[in-house]
Every structure is written in C-alpha cells, then in structure tokens.
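Notes follow once the structure below has been shown.
Here the complex is missing one protein chain, while the rest keep their positions.
This part shows subunit A:
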Amino acid sequence: MTDIAAAAAVPQISPAADARLMLAAAARWRWWEFAVWIAALAAIVVFPRNLLLLNEIAILALFALSLDLILGFAGIVSLGHAAFFGVGAYAAGLLGKFGYGDPFLGLAAAAAVAAVLGFATSFLLLRGSDLTRLMVTLGIALMLLELANREAWLTGGADGLQGVTIGPVLGLFDFDLSGRTAYLYSLGVLFVLFLLARRIIHSPFGLSLRAVKQNPLRARAIGISVAVRLVAIYTLSAAFAGVAGALSAQTTQYVSLEVFDFIRSADVMLVLVLGGVGYLYGGIFGALIFKLMQDYLSAITPQYWQFWIGLVLVILVLAGRERIGAQLTRLFAPLLRWRRA
C-alpha cells in the first residue's frame, strides 16, 4: 500500500509503475464486498429465527462457488458436480457415524476424498466438447448414486445414513437446534474458502486459467500446458464441493442418496447462472436468491414454486445480465457520483 501511495504522489509515472498499479487495482477489495460479508454476519442478529435457512444458503453458496471455479474461470461445464458434494457428504457422515466426529477432521477428509475423485475423473474431461463434458460428468454422478444405493451396508442405502454424531466445533461450540453454531460454522468455512478462491483467481495461475478458457490455442502458444491447469482447477473445485457436502452432512447429521441427485447438479448450475458466472460472488448471490425464492414461493404455492424460478432464469438469460446491470447502474448513477465526490 505504501508504494502505491508513493507512486501516486509522483505526477509522471513510468509505464511499469502504471502497469503495477493497474494489476494491483484488479485484486483490490471493493466496498460492496465488505458489505456482503458484514451483512452475512449481521444476519445472525437480524434473522435469529432463520438460521437454519441461512446455513443452507451458506452451504449452497460454497457449492456454487466450487462450480464457478471450473465453469466461470476455466470454462468447464458440468452436470454432475453433485458427485463431489456427495462423496464429501458421505465421507464426513461416515466419520461422524464411526466415532470421529470432529468437524474439521470431517471437512479435511471430505476435501481429500473429493479431490482424489476430481483428480481421477478430470482426465476424462481434457478432450472433447462441452456436450461430452456434460455427459461424462452426468454419468459419473449417476454411477456414484447407484453405487451408494447398492452398498447399503455402508451408506444406509435409500434409508440414508443414520446415527451421524458430530462433536462441538473447536471442541467448544455444540451444534444447537436453532442453527446458530451451524450457520457460523458454515459461514466461516465459506469465508475462508472464498478467500482462498479469490487469491487463486488473482494469481498468475488464475490468470492462466482465464487464458485457457478464452483461447486454449493461444494459451498453448505461450507455453501453457492446458491439460495440467485444467486438472489442477478441477481437483480444487472438487475439493470445495466436497467440503460443501461435508458441511451439509455435519450440520444436518444425516446423509441421503439425494446428495448425488441429478437435481442437485442442475440446481447448482441454475444458482450460479442466477447469481452470475465468473466473478466469485455469483454463487453467494445466486444461493441467496434461490433459497429465498424457494422459501417464500413454496409457502405460497408449495407445488409450483419452481415455475417462478424458471421464469426468472429465462428472463435473466434472454435479457442478459449486462443489460439488466446497465439499467441498474443508470438508476443508481447519481448515487455513485455523489459517493465519489
């Protein structure tokens, strides 16, 4: 920060100094980012009755963030991201069932198992079109669903995994019925992993992913091994999704076969598109919008609430986020000018 201030004080700056400032500016925190996290924390006090819902939102946001890492930053489409959510959930759930209930141990195990699965399956996605990738990811999630269904001795099969016992967070905070510990725990994990993701996308590695997404031919022509980068980000994304699954298993103390469900993979894509792909906050905003709409609409019309989600999605995709964004910006332009002045 001091060298930015020093550079700004000199009226004539060299192109190199200018370049440094420009790159540093890209990674700087915006005011609204602070607002998002403060609001998330403040929600505990403001909505003490809705902590279980907030917990679900935080978990879904993390799951969508994991998808954003591959879809938004590396251009890998997936219709089977629930595979990683699911193995993470079962890993943490099984640990809890067999007496290893420490929450962070469960998270680590879930991340590791999901990462191994992500690494192993990433090689199937290196070649081929978007359609191939959609089908391969979909197929893997389906296989895992049936595997979990068949191996009922371990997973509980269609009855779900019962008897999951999770110890207190850090040995201090028991999971309570109101969901207060659950929400704080999930929010904390989301925040830490978000910081990691934010760091990564603004790193040289993150920049190279964007290059690979935008033009793999040129990326190779500047010496980037496209395959290695894709394997790396897919593995990381899988680990994130595994952690989201673990949070779900730990905070509900239950795992059902639905963790692998196709609907879950489709929903997370929907959530990410609702919130916007490729700027890291899409998962958070999308999860918020999705869950609030679900909560509100399903109270009014329990059977048909997805109609409205579908409508919003269609409008958003057809009208284009940029155009809607531009309208909003114009609406708020006087306010922004006032803030700058």
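Please note the rule applied: a residue touches a chain if its C-beta (ideal position, glycine included) is under 8 Å from a C-beta of that chain, and two chains touch if they have at least 3 such contacts; residues count from 1.
One rule holds in what follows: contacts and distances are computed from a predicted model.
Engineer: For the chain omitted from this view, which of "Imidazole glycerol phosphate synthase subunit HisF", "Tetratricopeptide repeat protein", "ABC transporter ATP-binding protein" or "Caspase family protein" is its UniProt protein name?
Structural biologist: Going by its UniProt entry, the chain not pictured is "ABC transporter ATP-binding protein".
Engineer: Where the complex has a chain not shown, which of A:24, A:41 or A:116 is the residue touching it?
Structural biologist: From the options A:24, A:41 or A:116, the contact with the absent chain belongs to A:24.
Engineer: May I ask which residue of A:149, A:214 or A:301 touches the chain that does not appear here?
Structural biologist: A:214
Engineer: Thinking of the whole complex, not just what is shown, which of A:99, A:171 or A:204 touches the missing chain?
Structural biologist: With A:99, A:171 or A:204 as choices, the missing chain is touched by A:204.
Engineer: Footprint of the hidden chain on subunit A, which residues?
Structural biologist: 14-16, 18-20, 22-24, 26-27, 199-200, 202-208, 210-211, 214-215, 217-226, 228, 232
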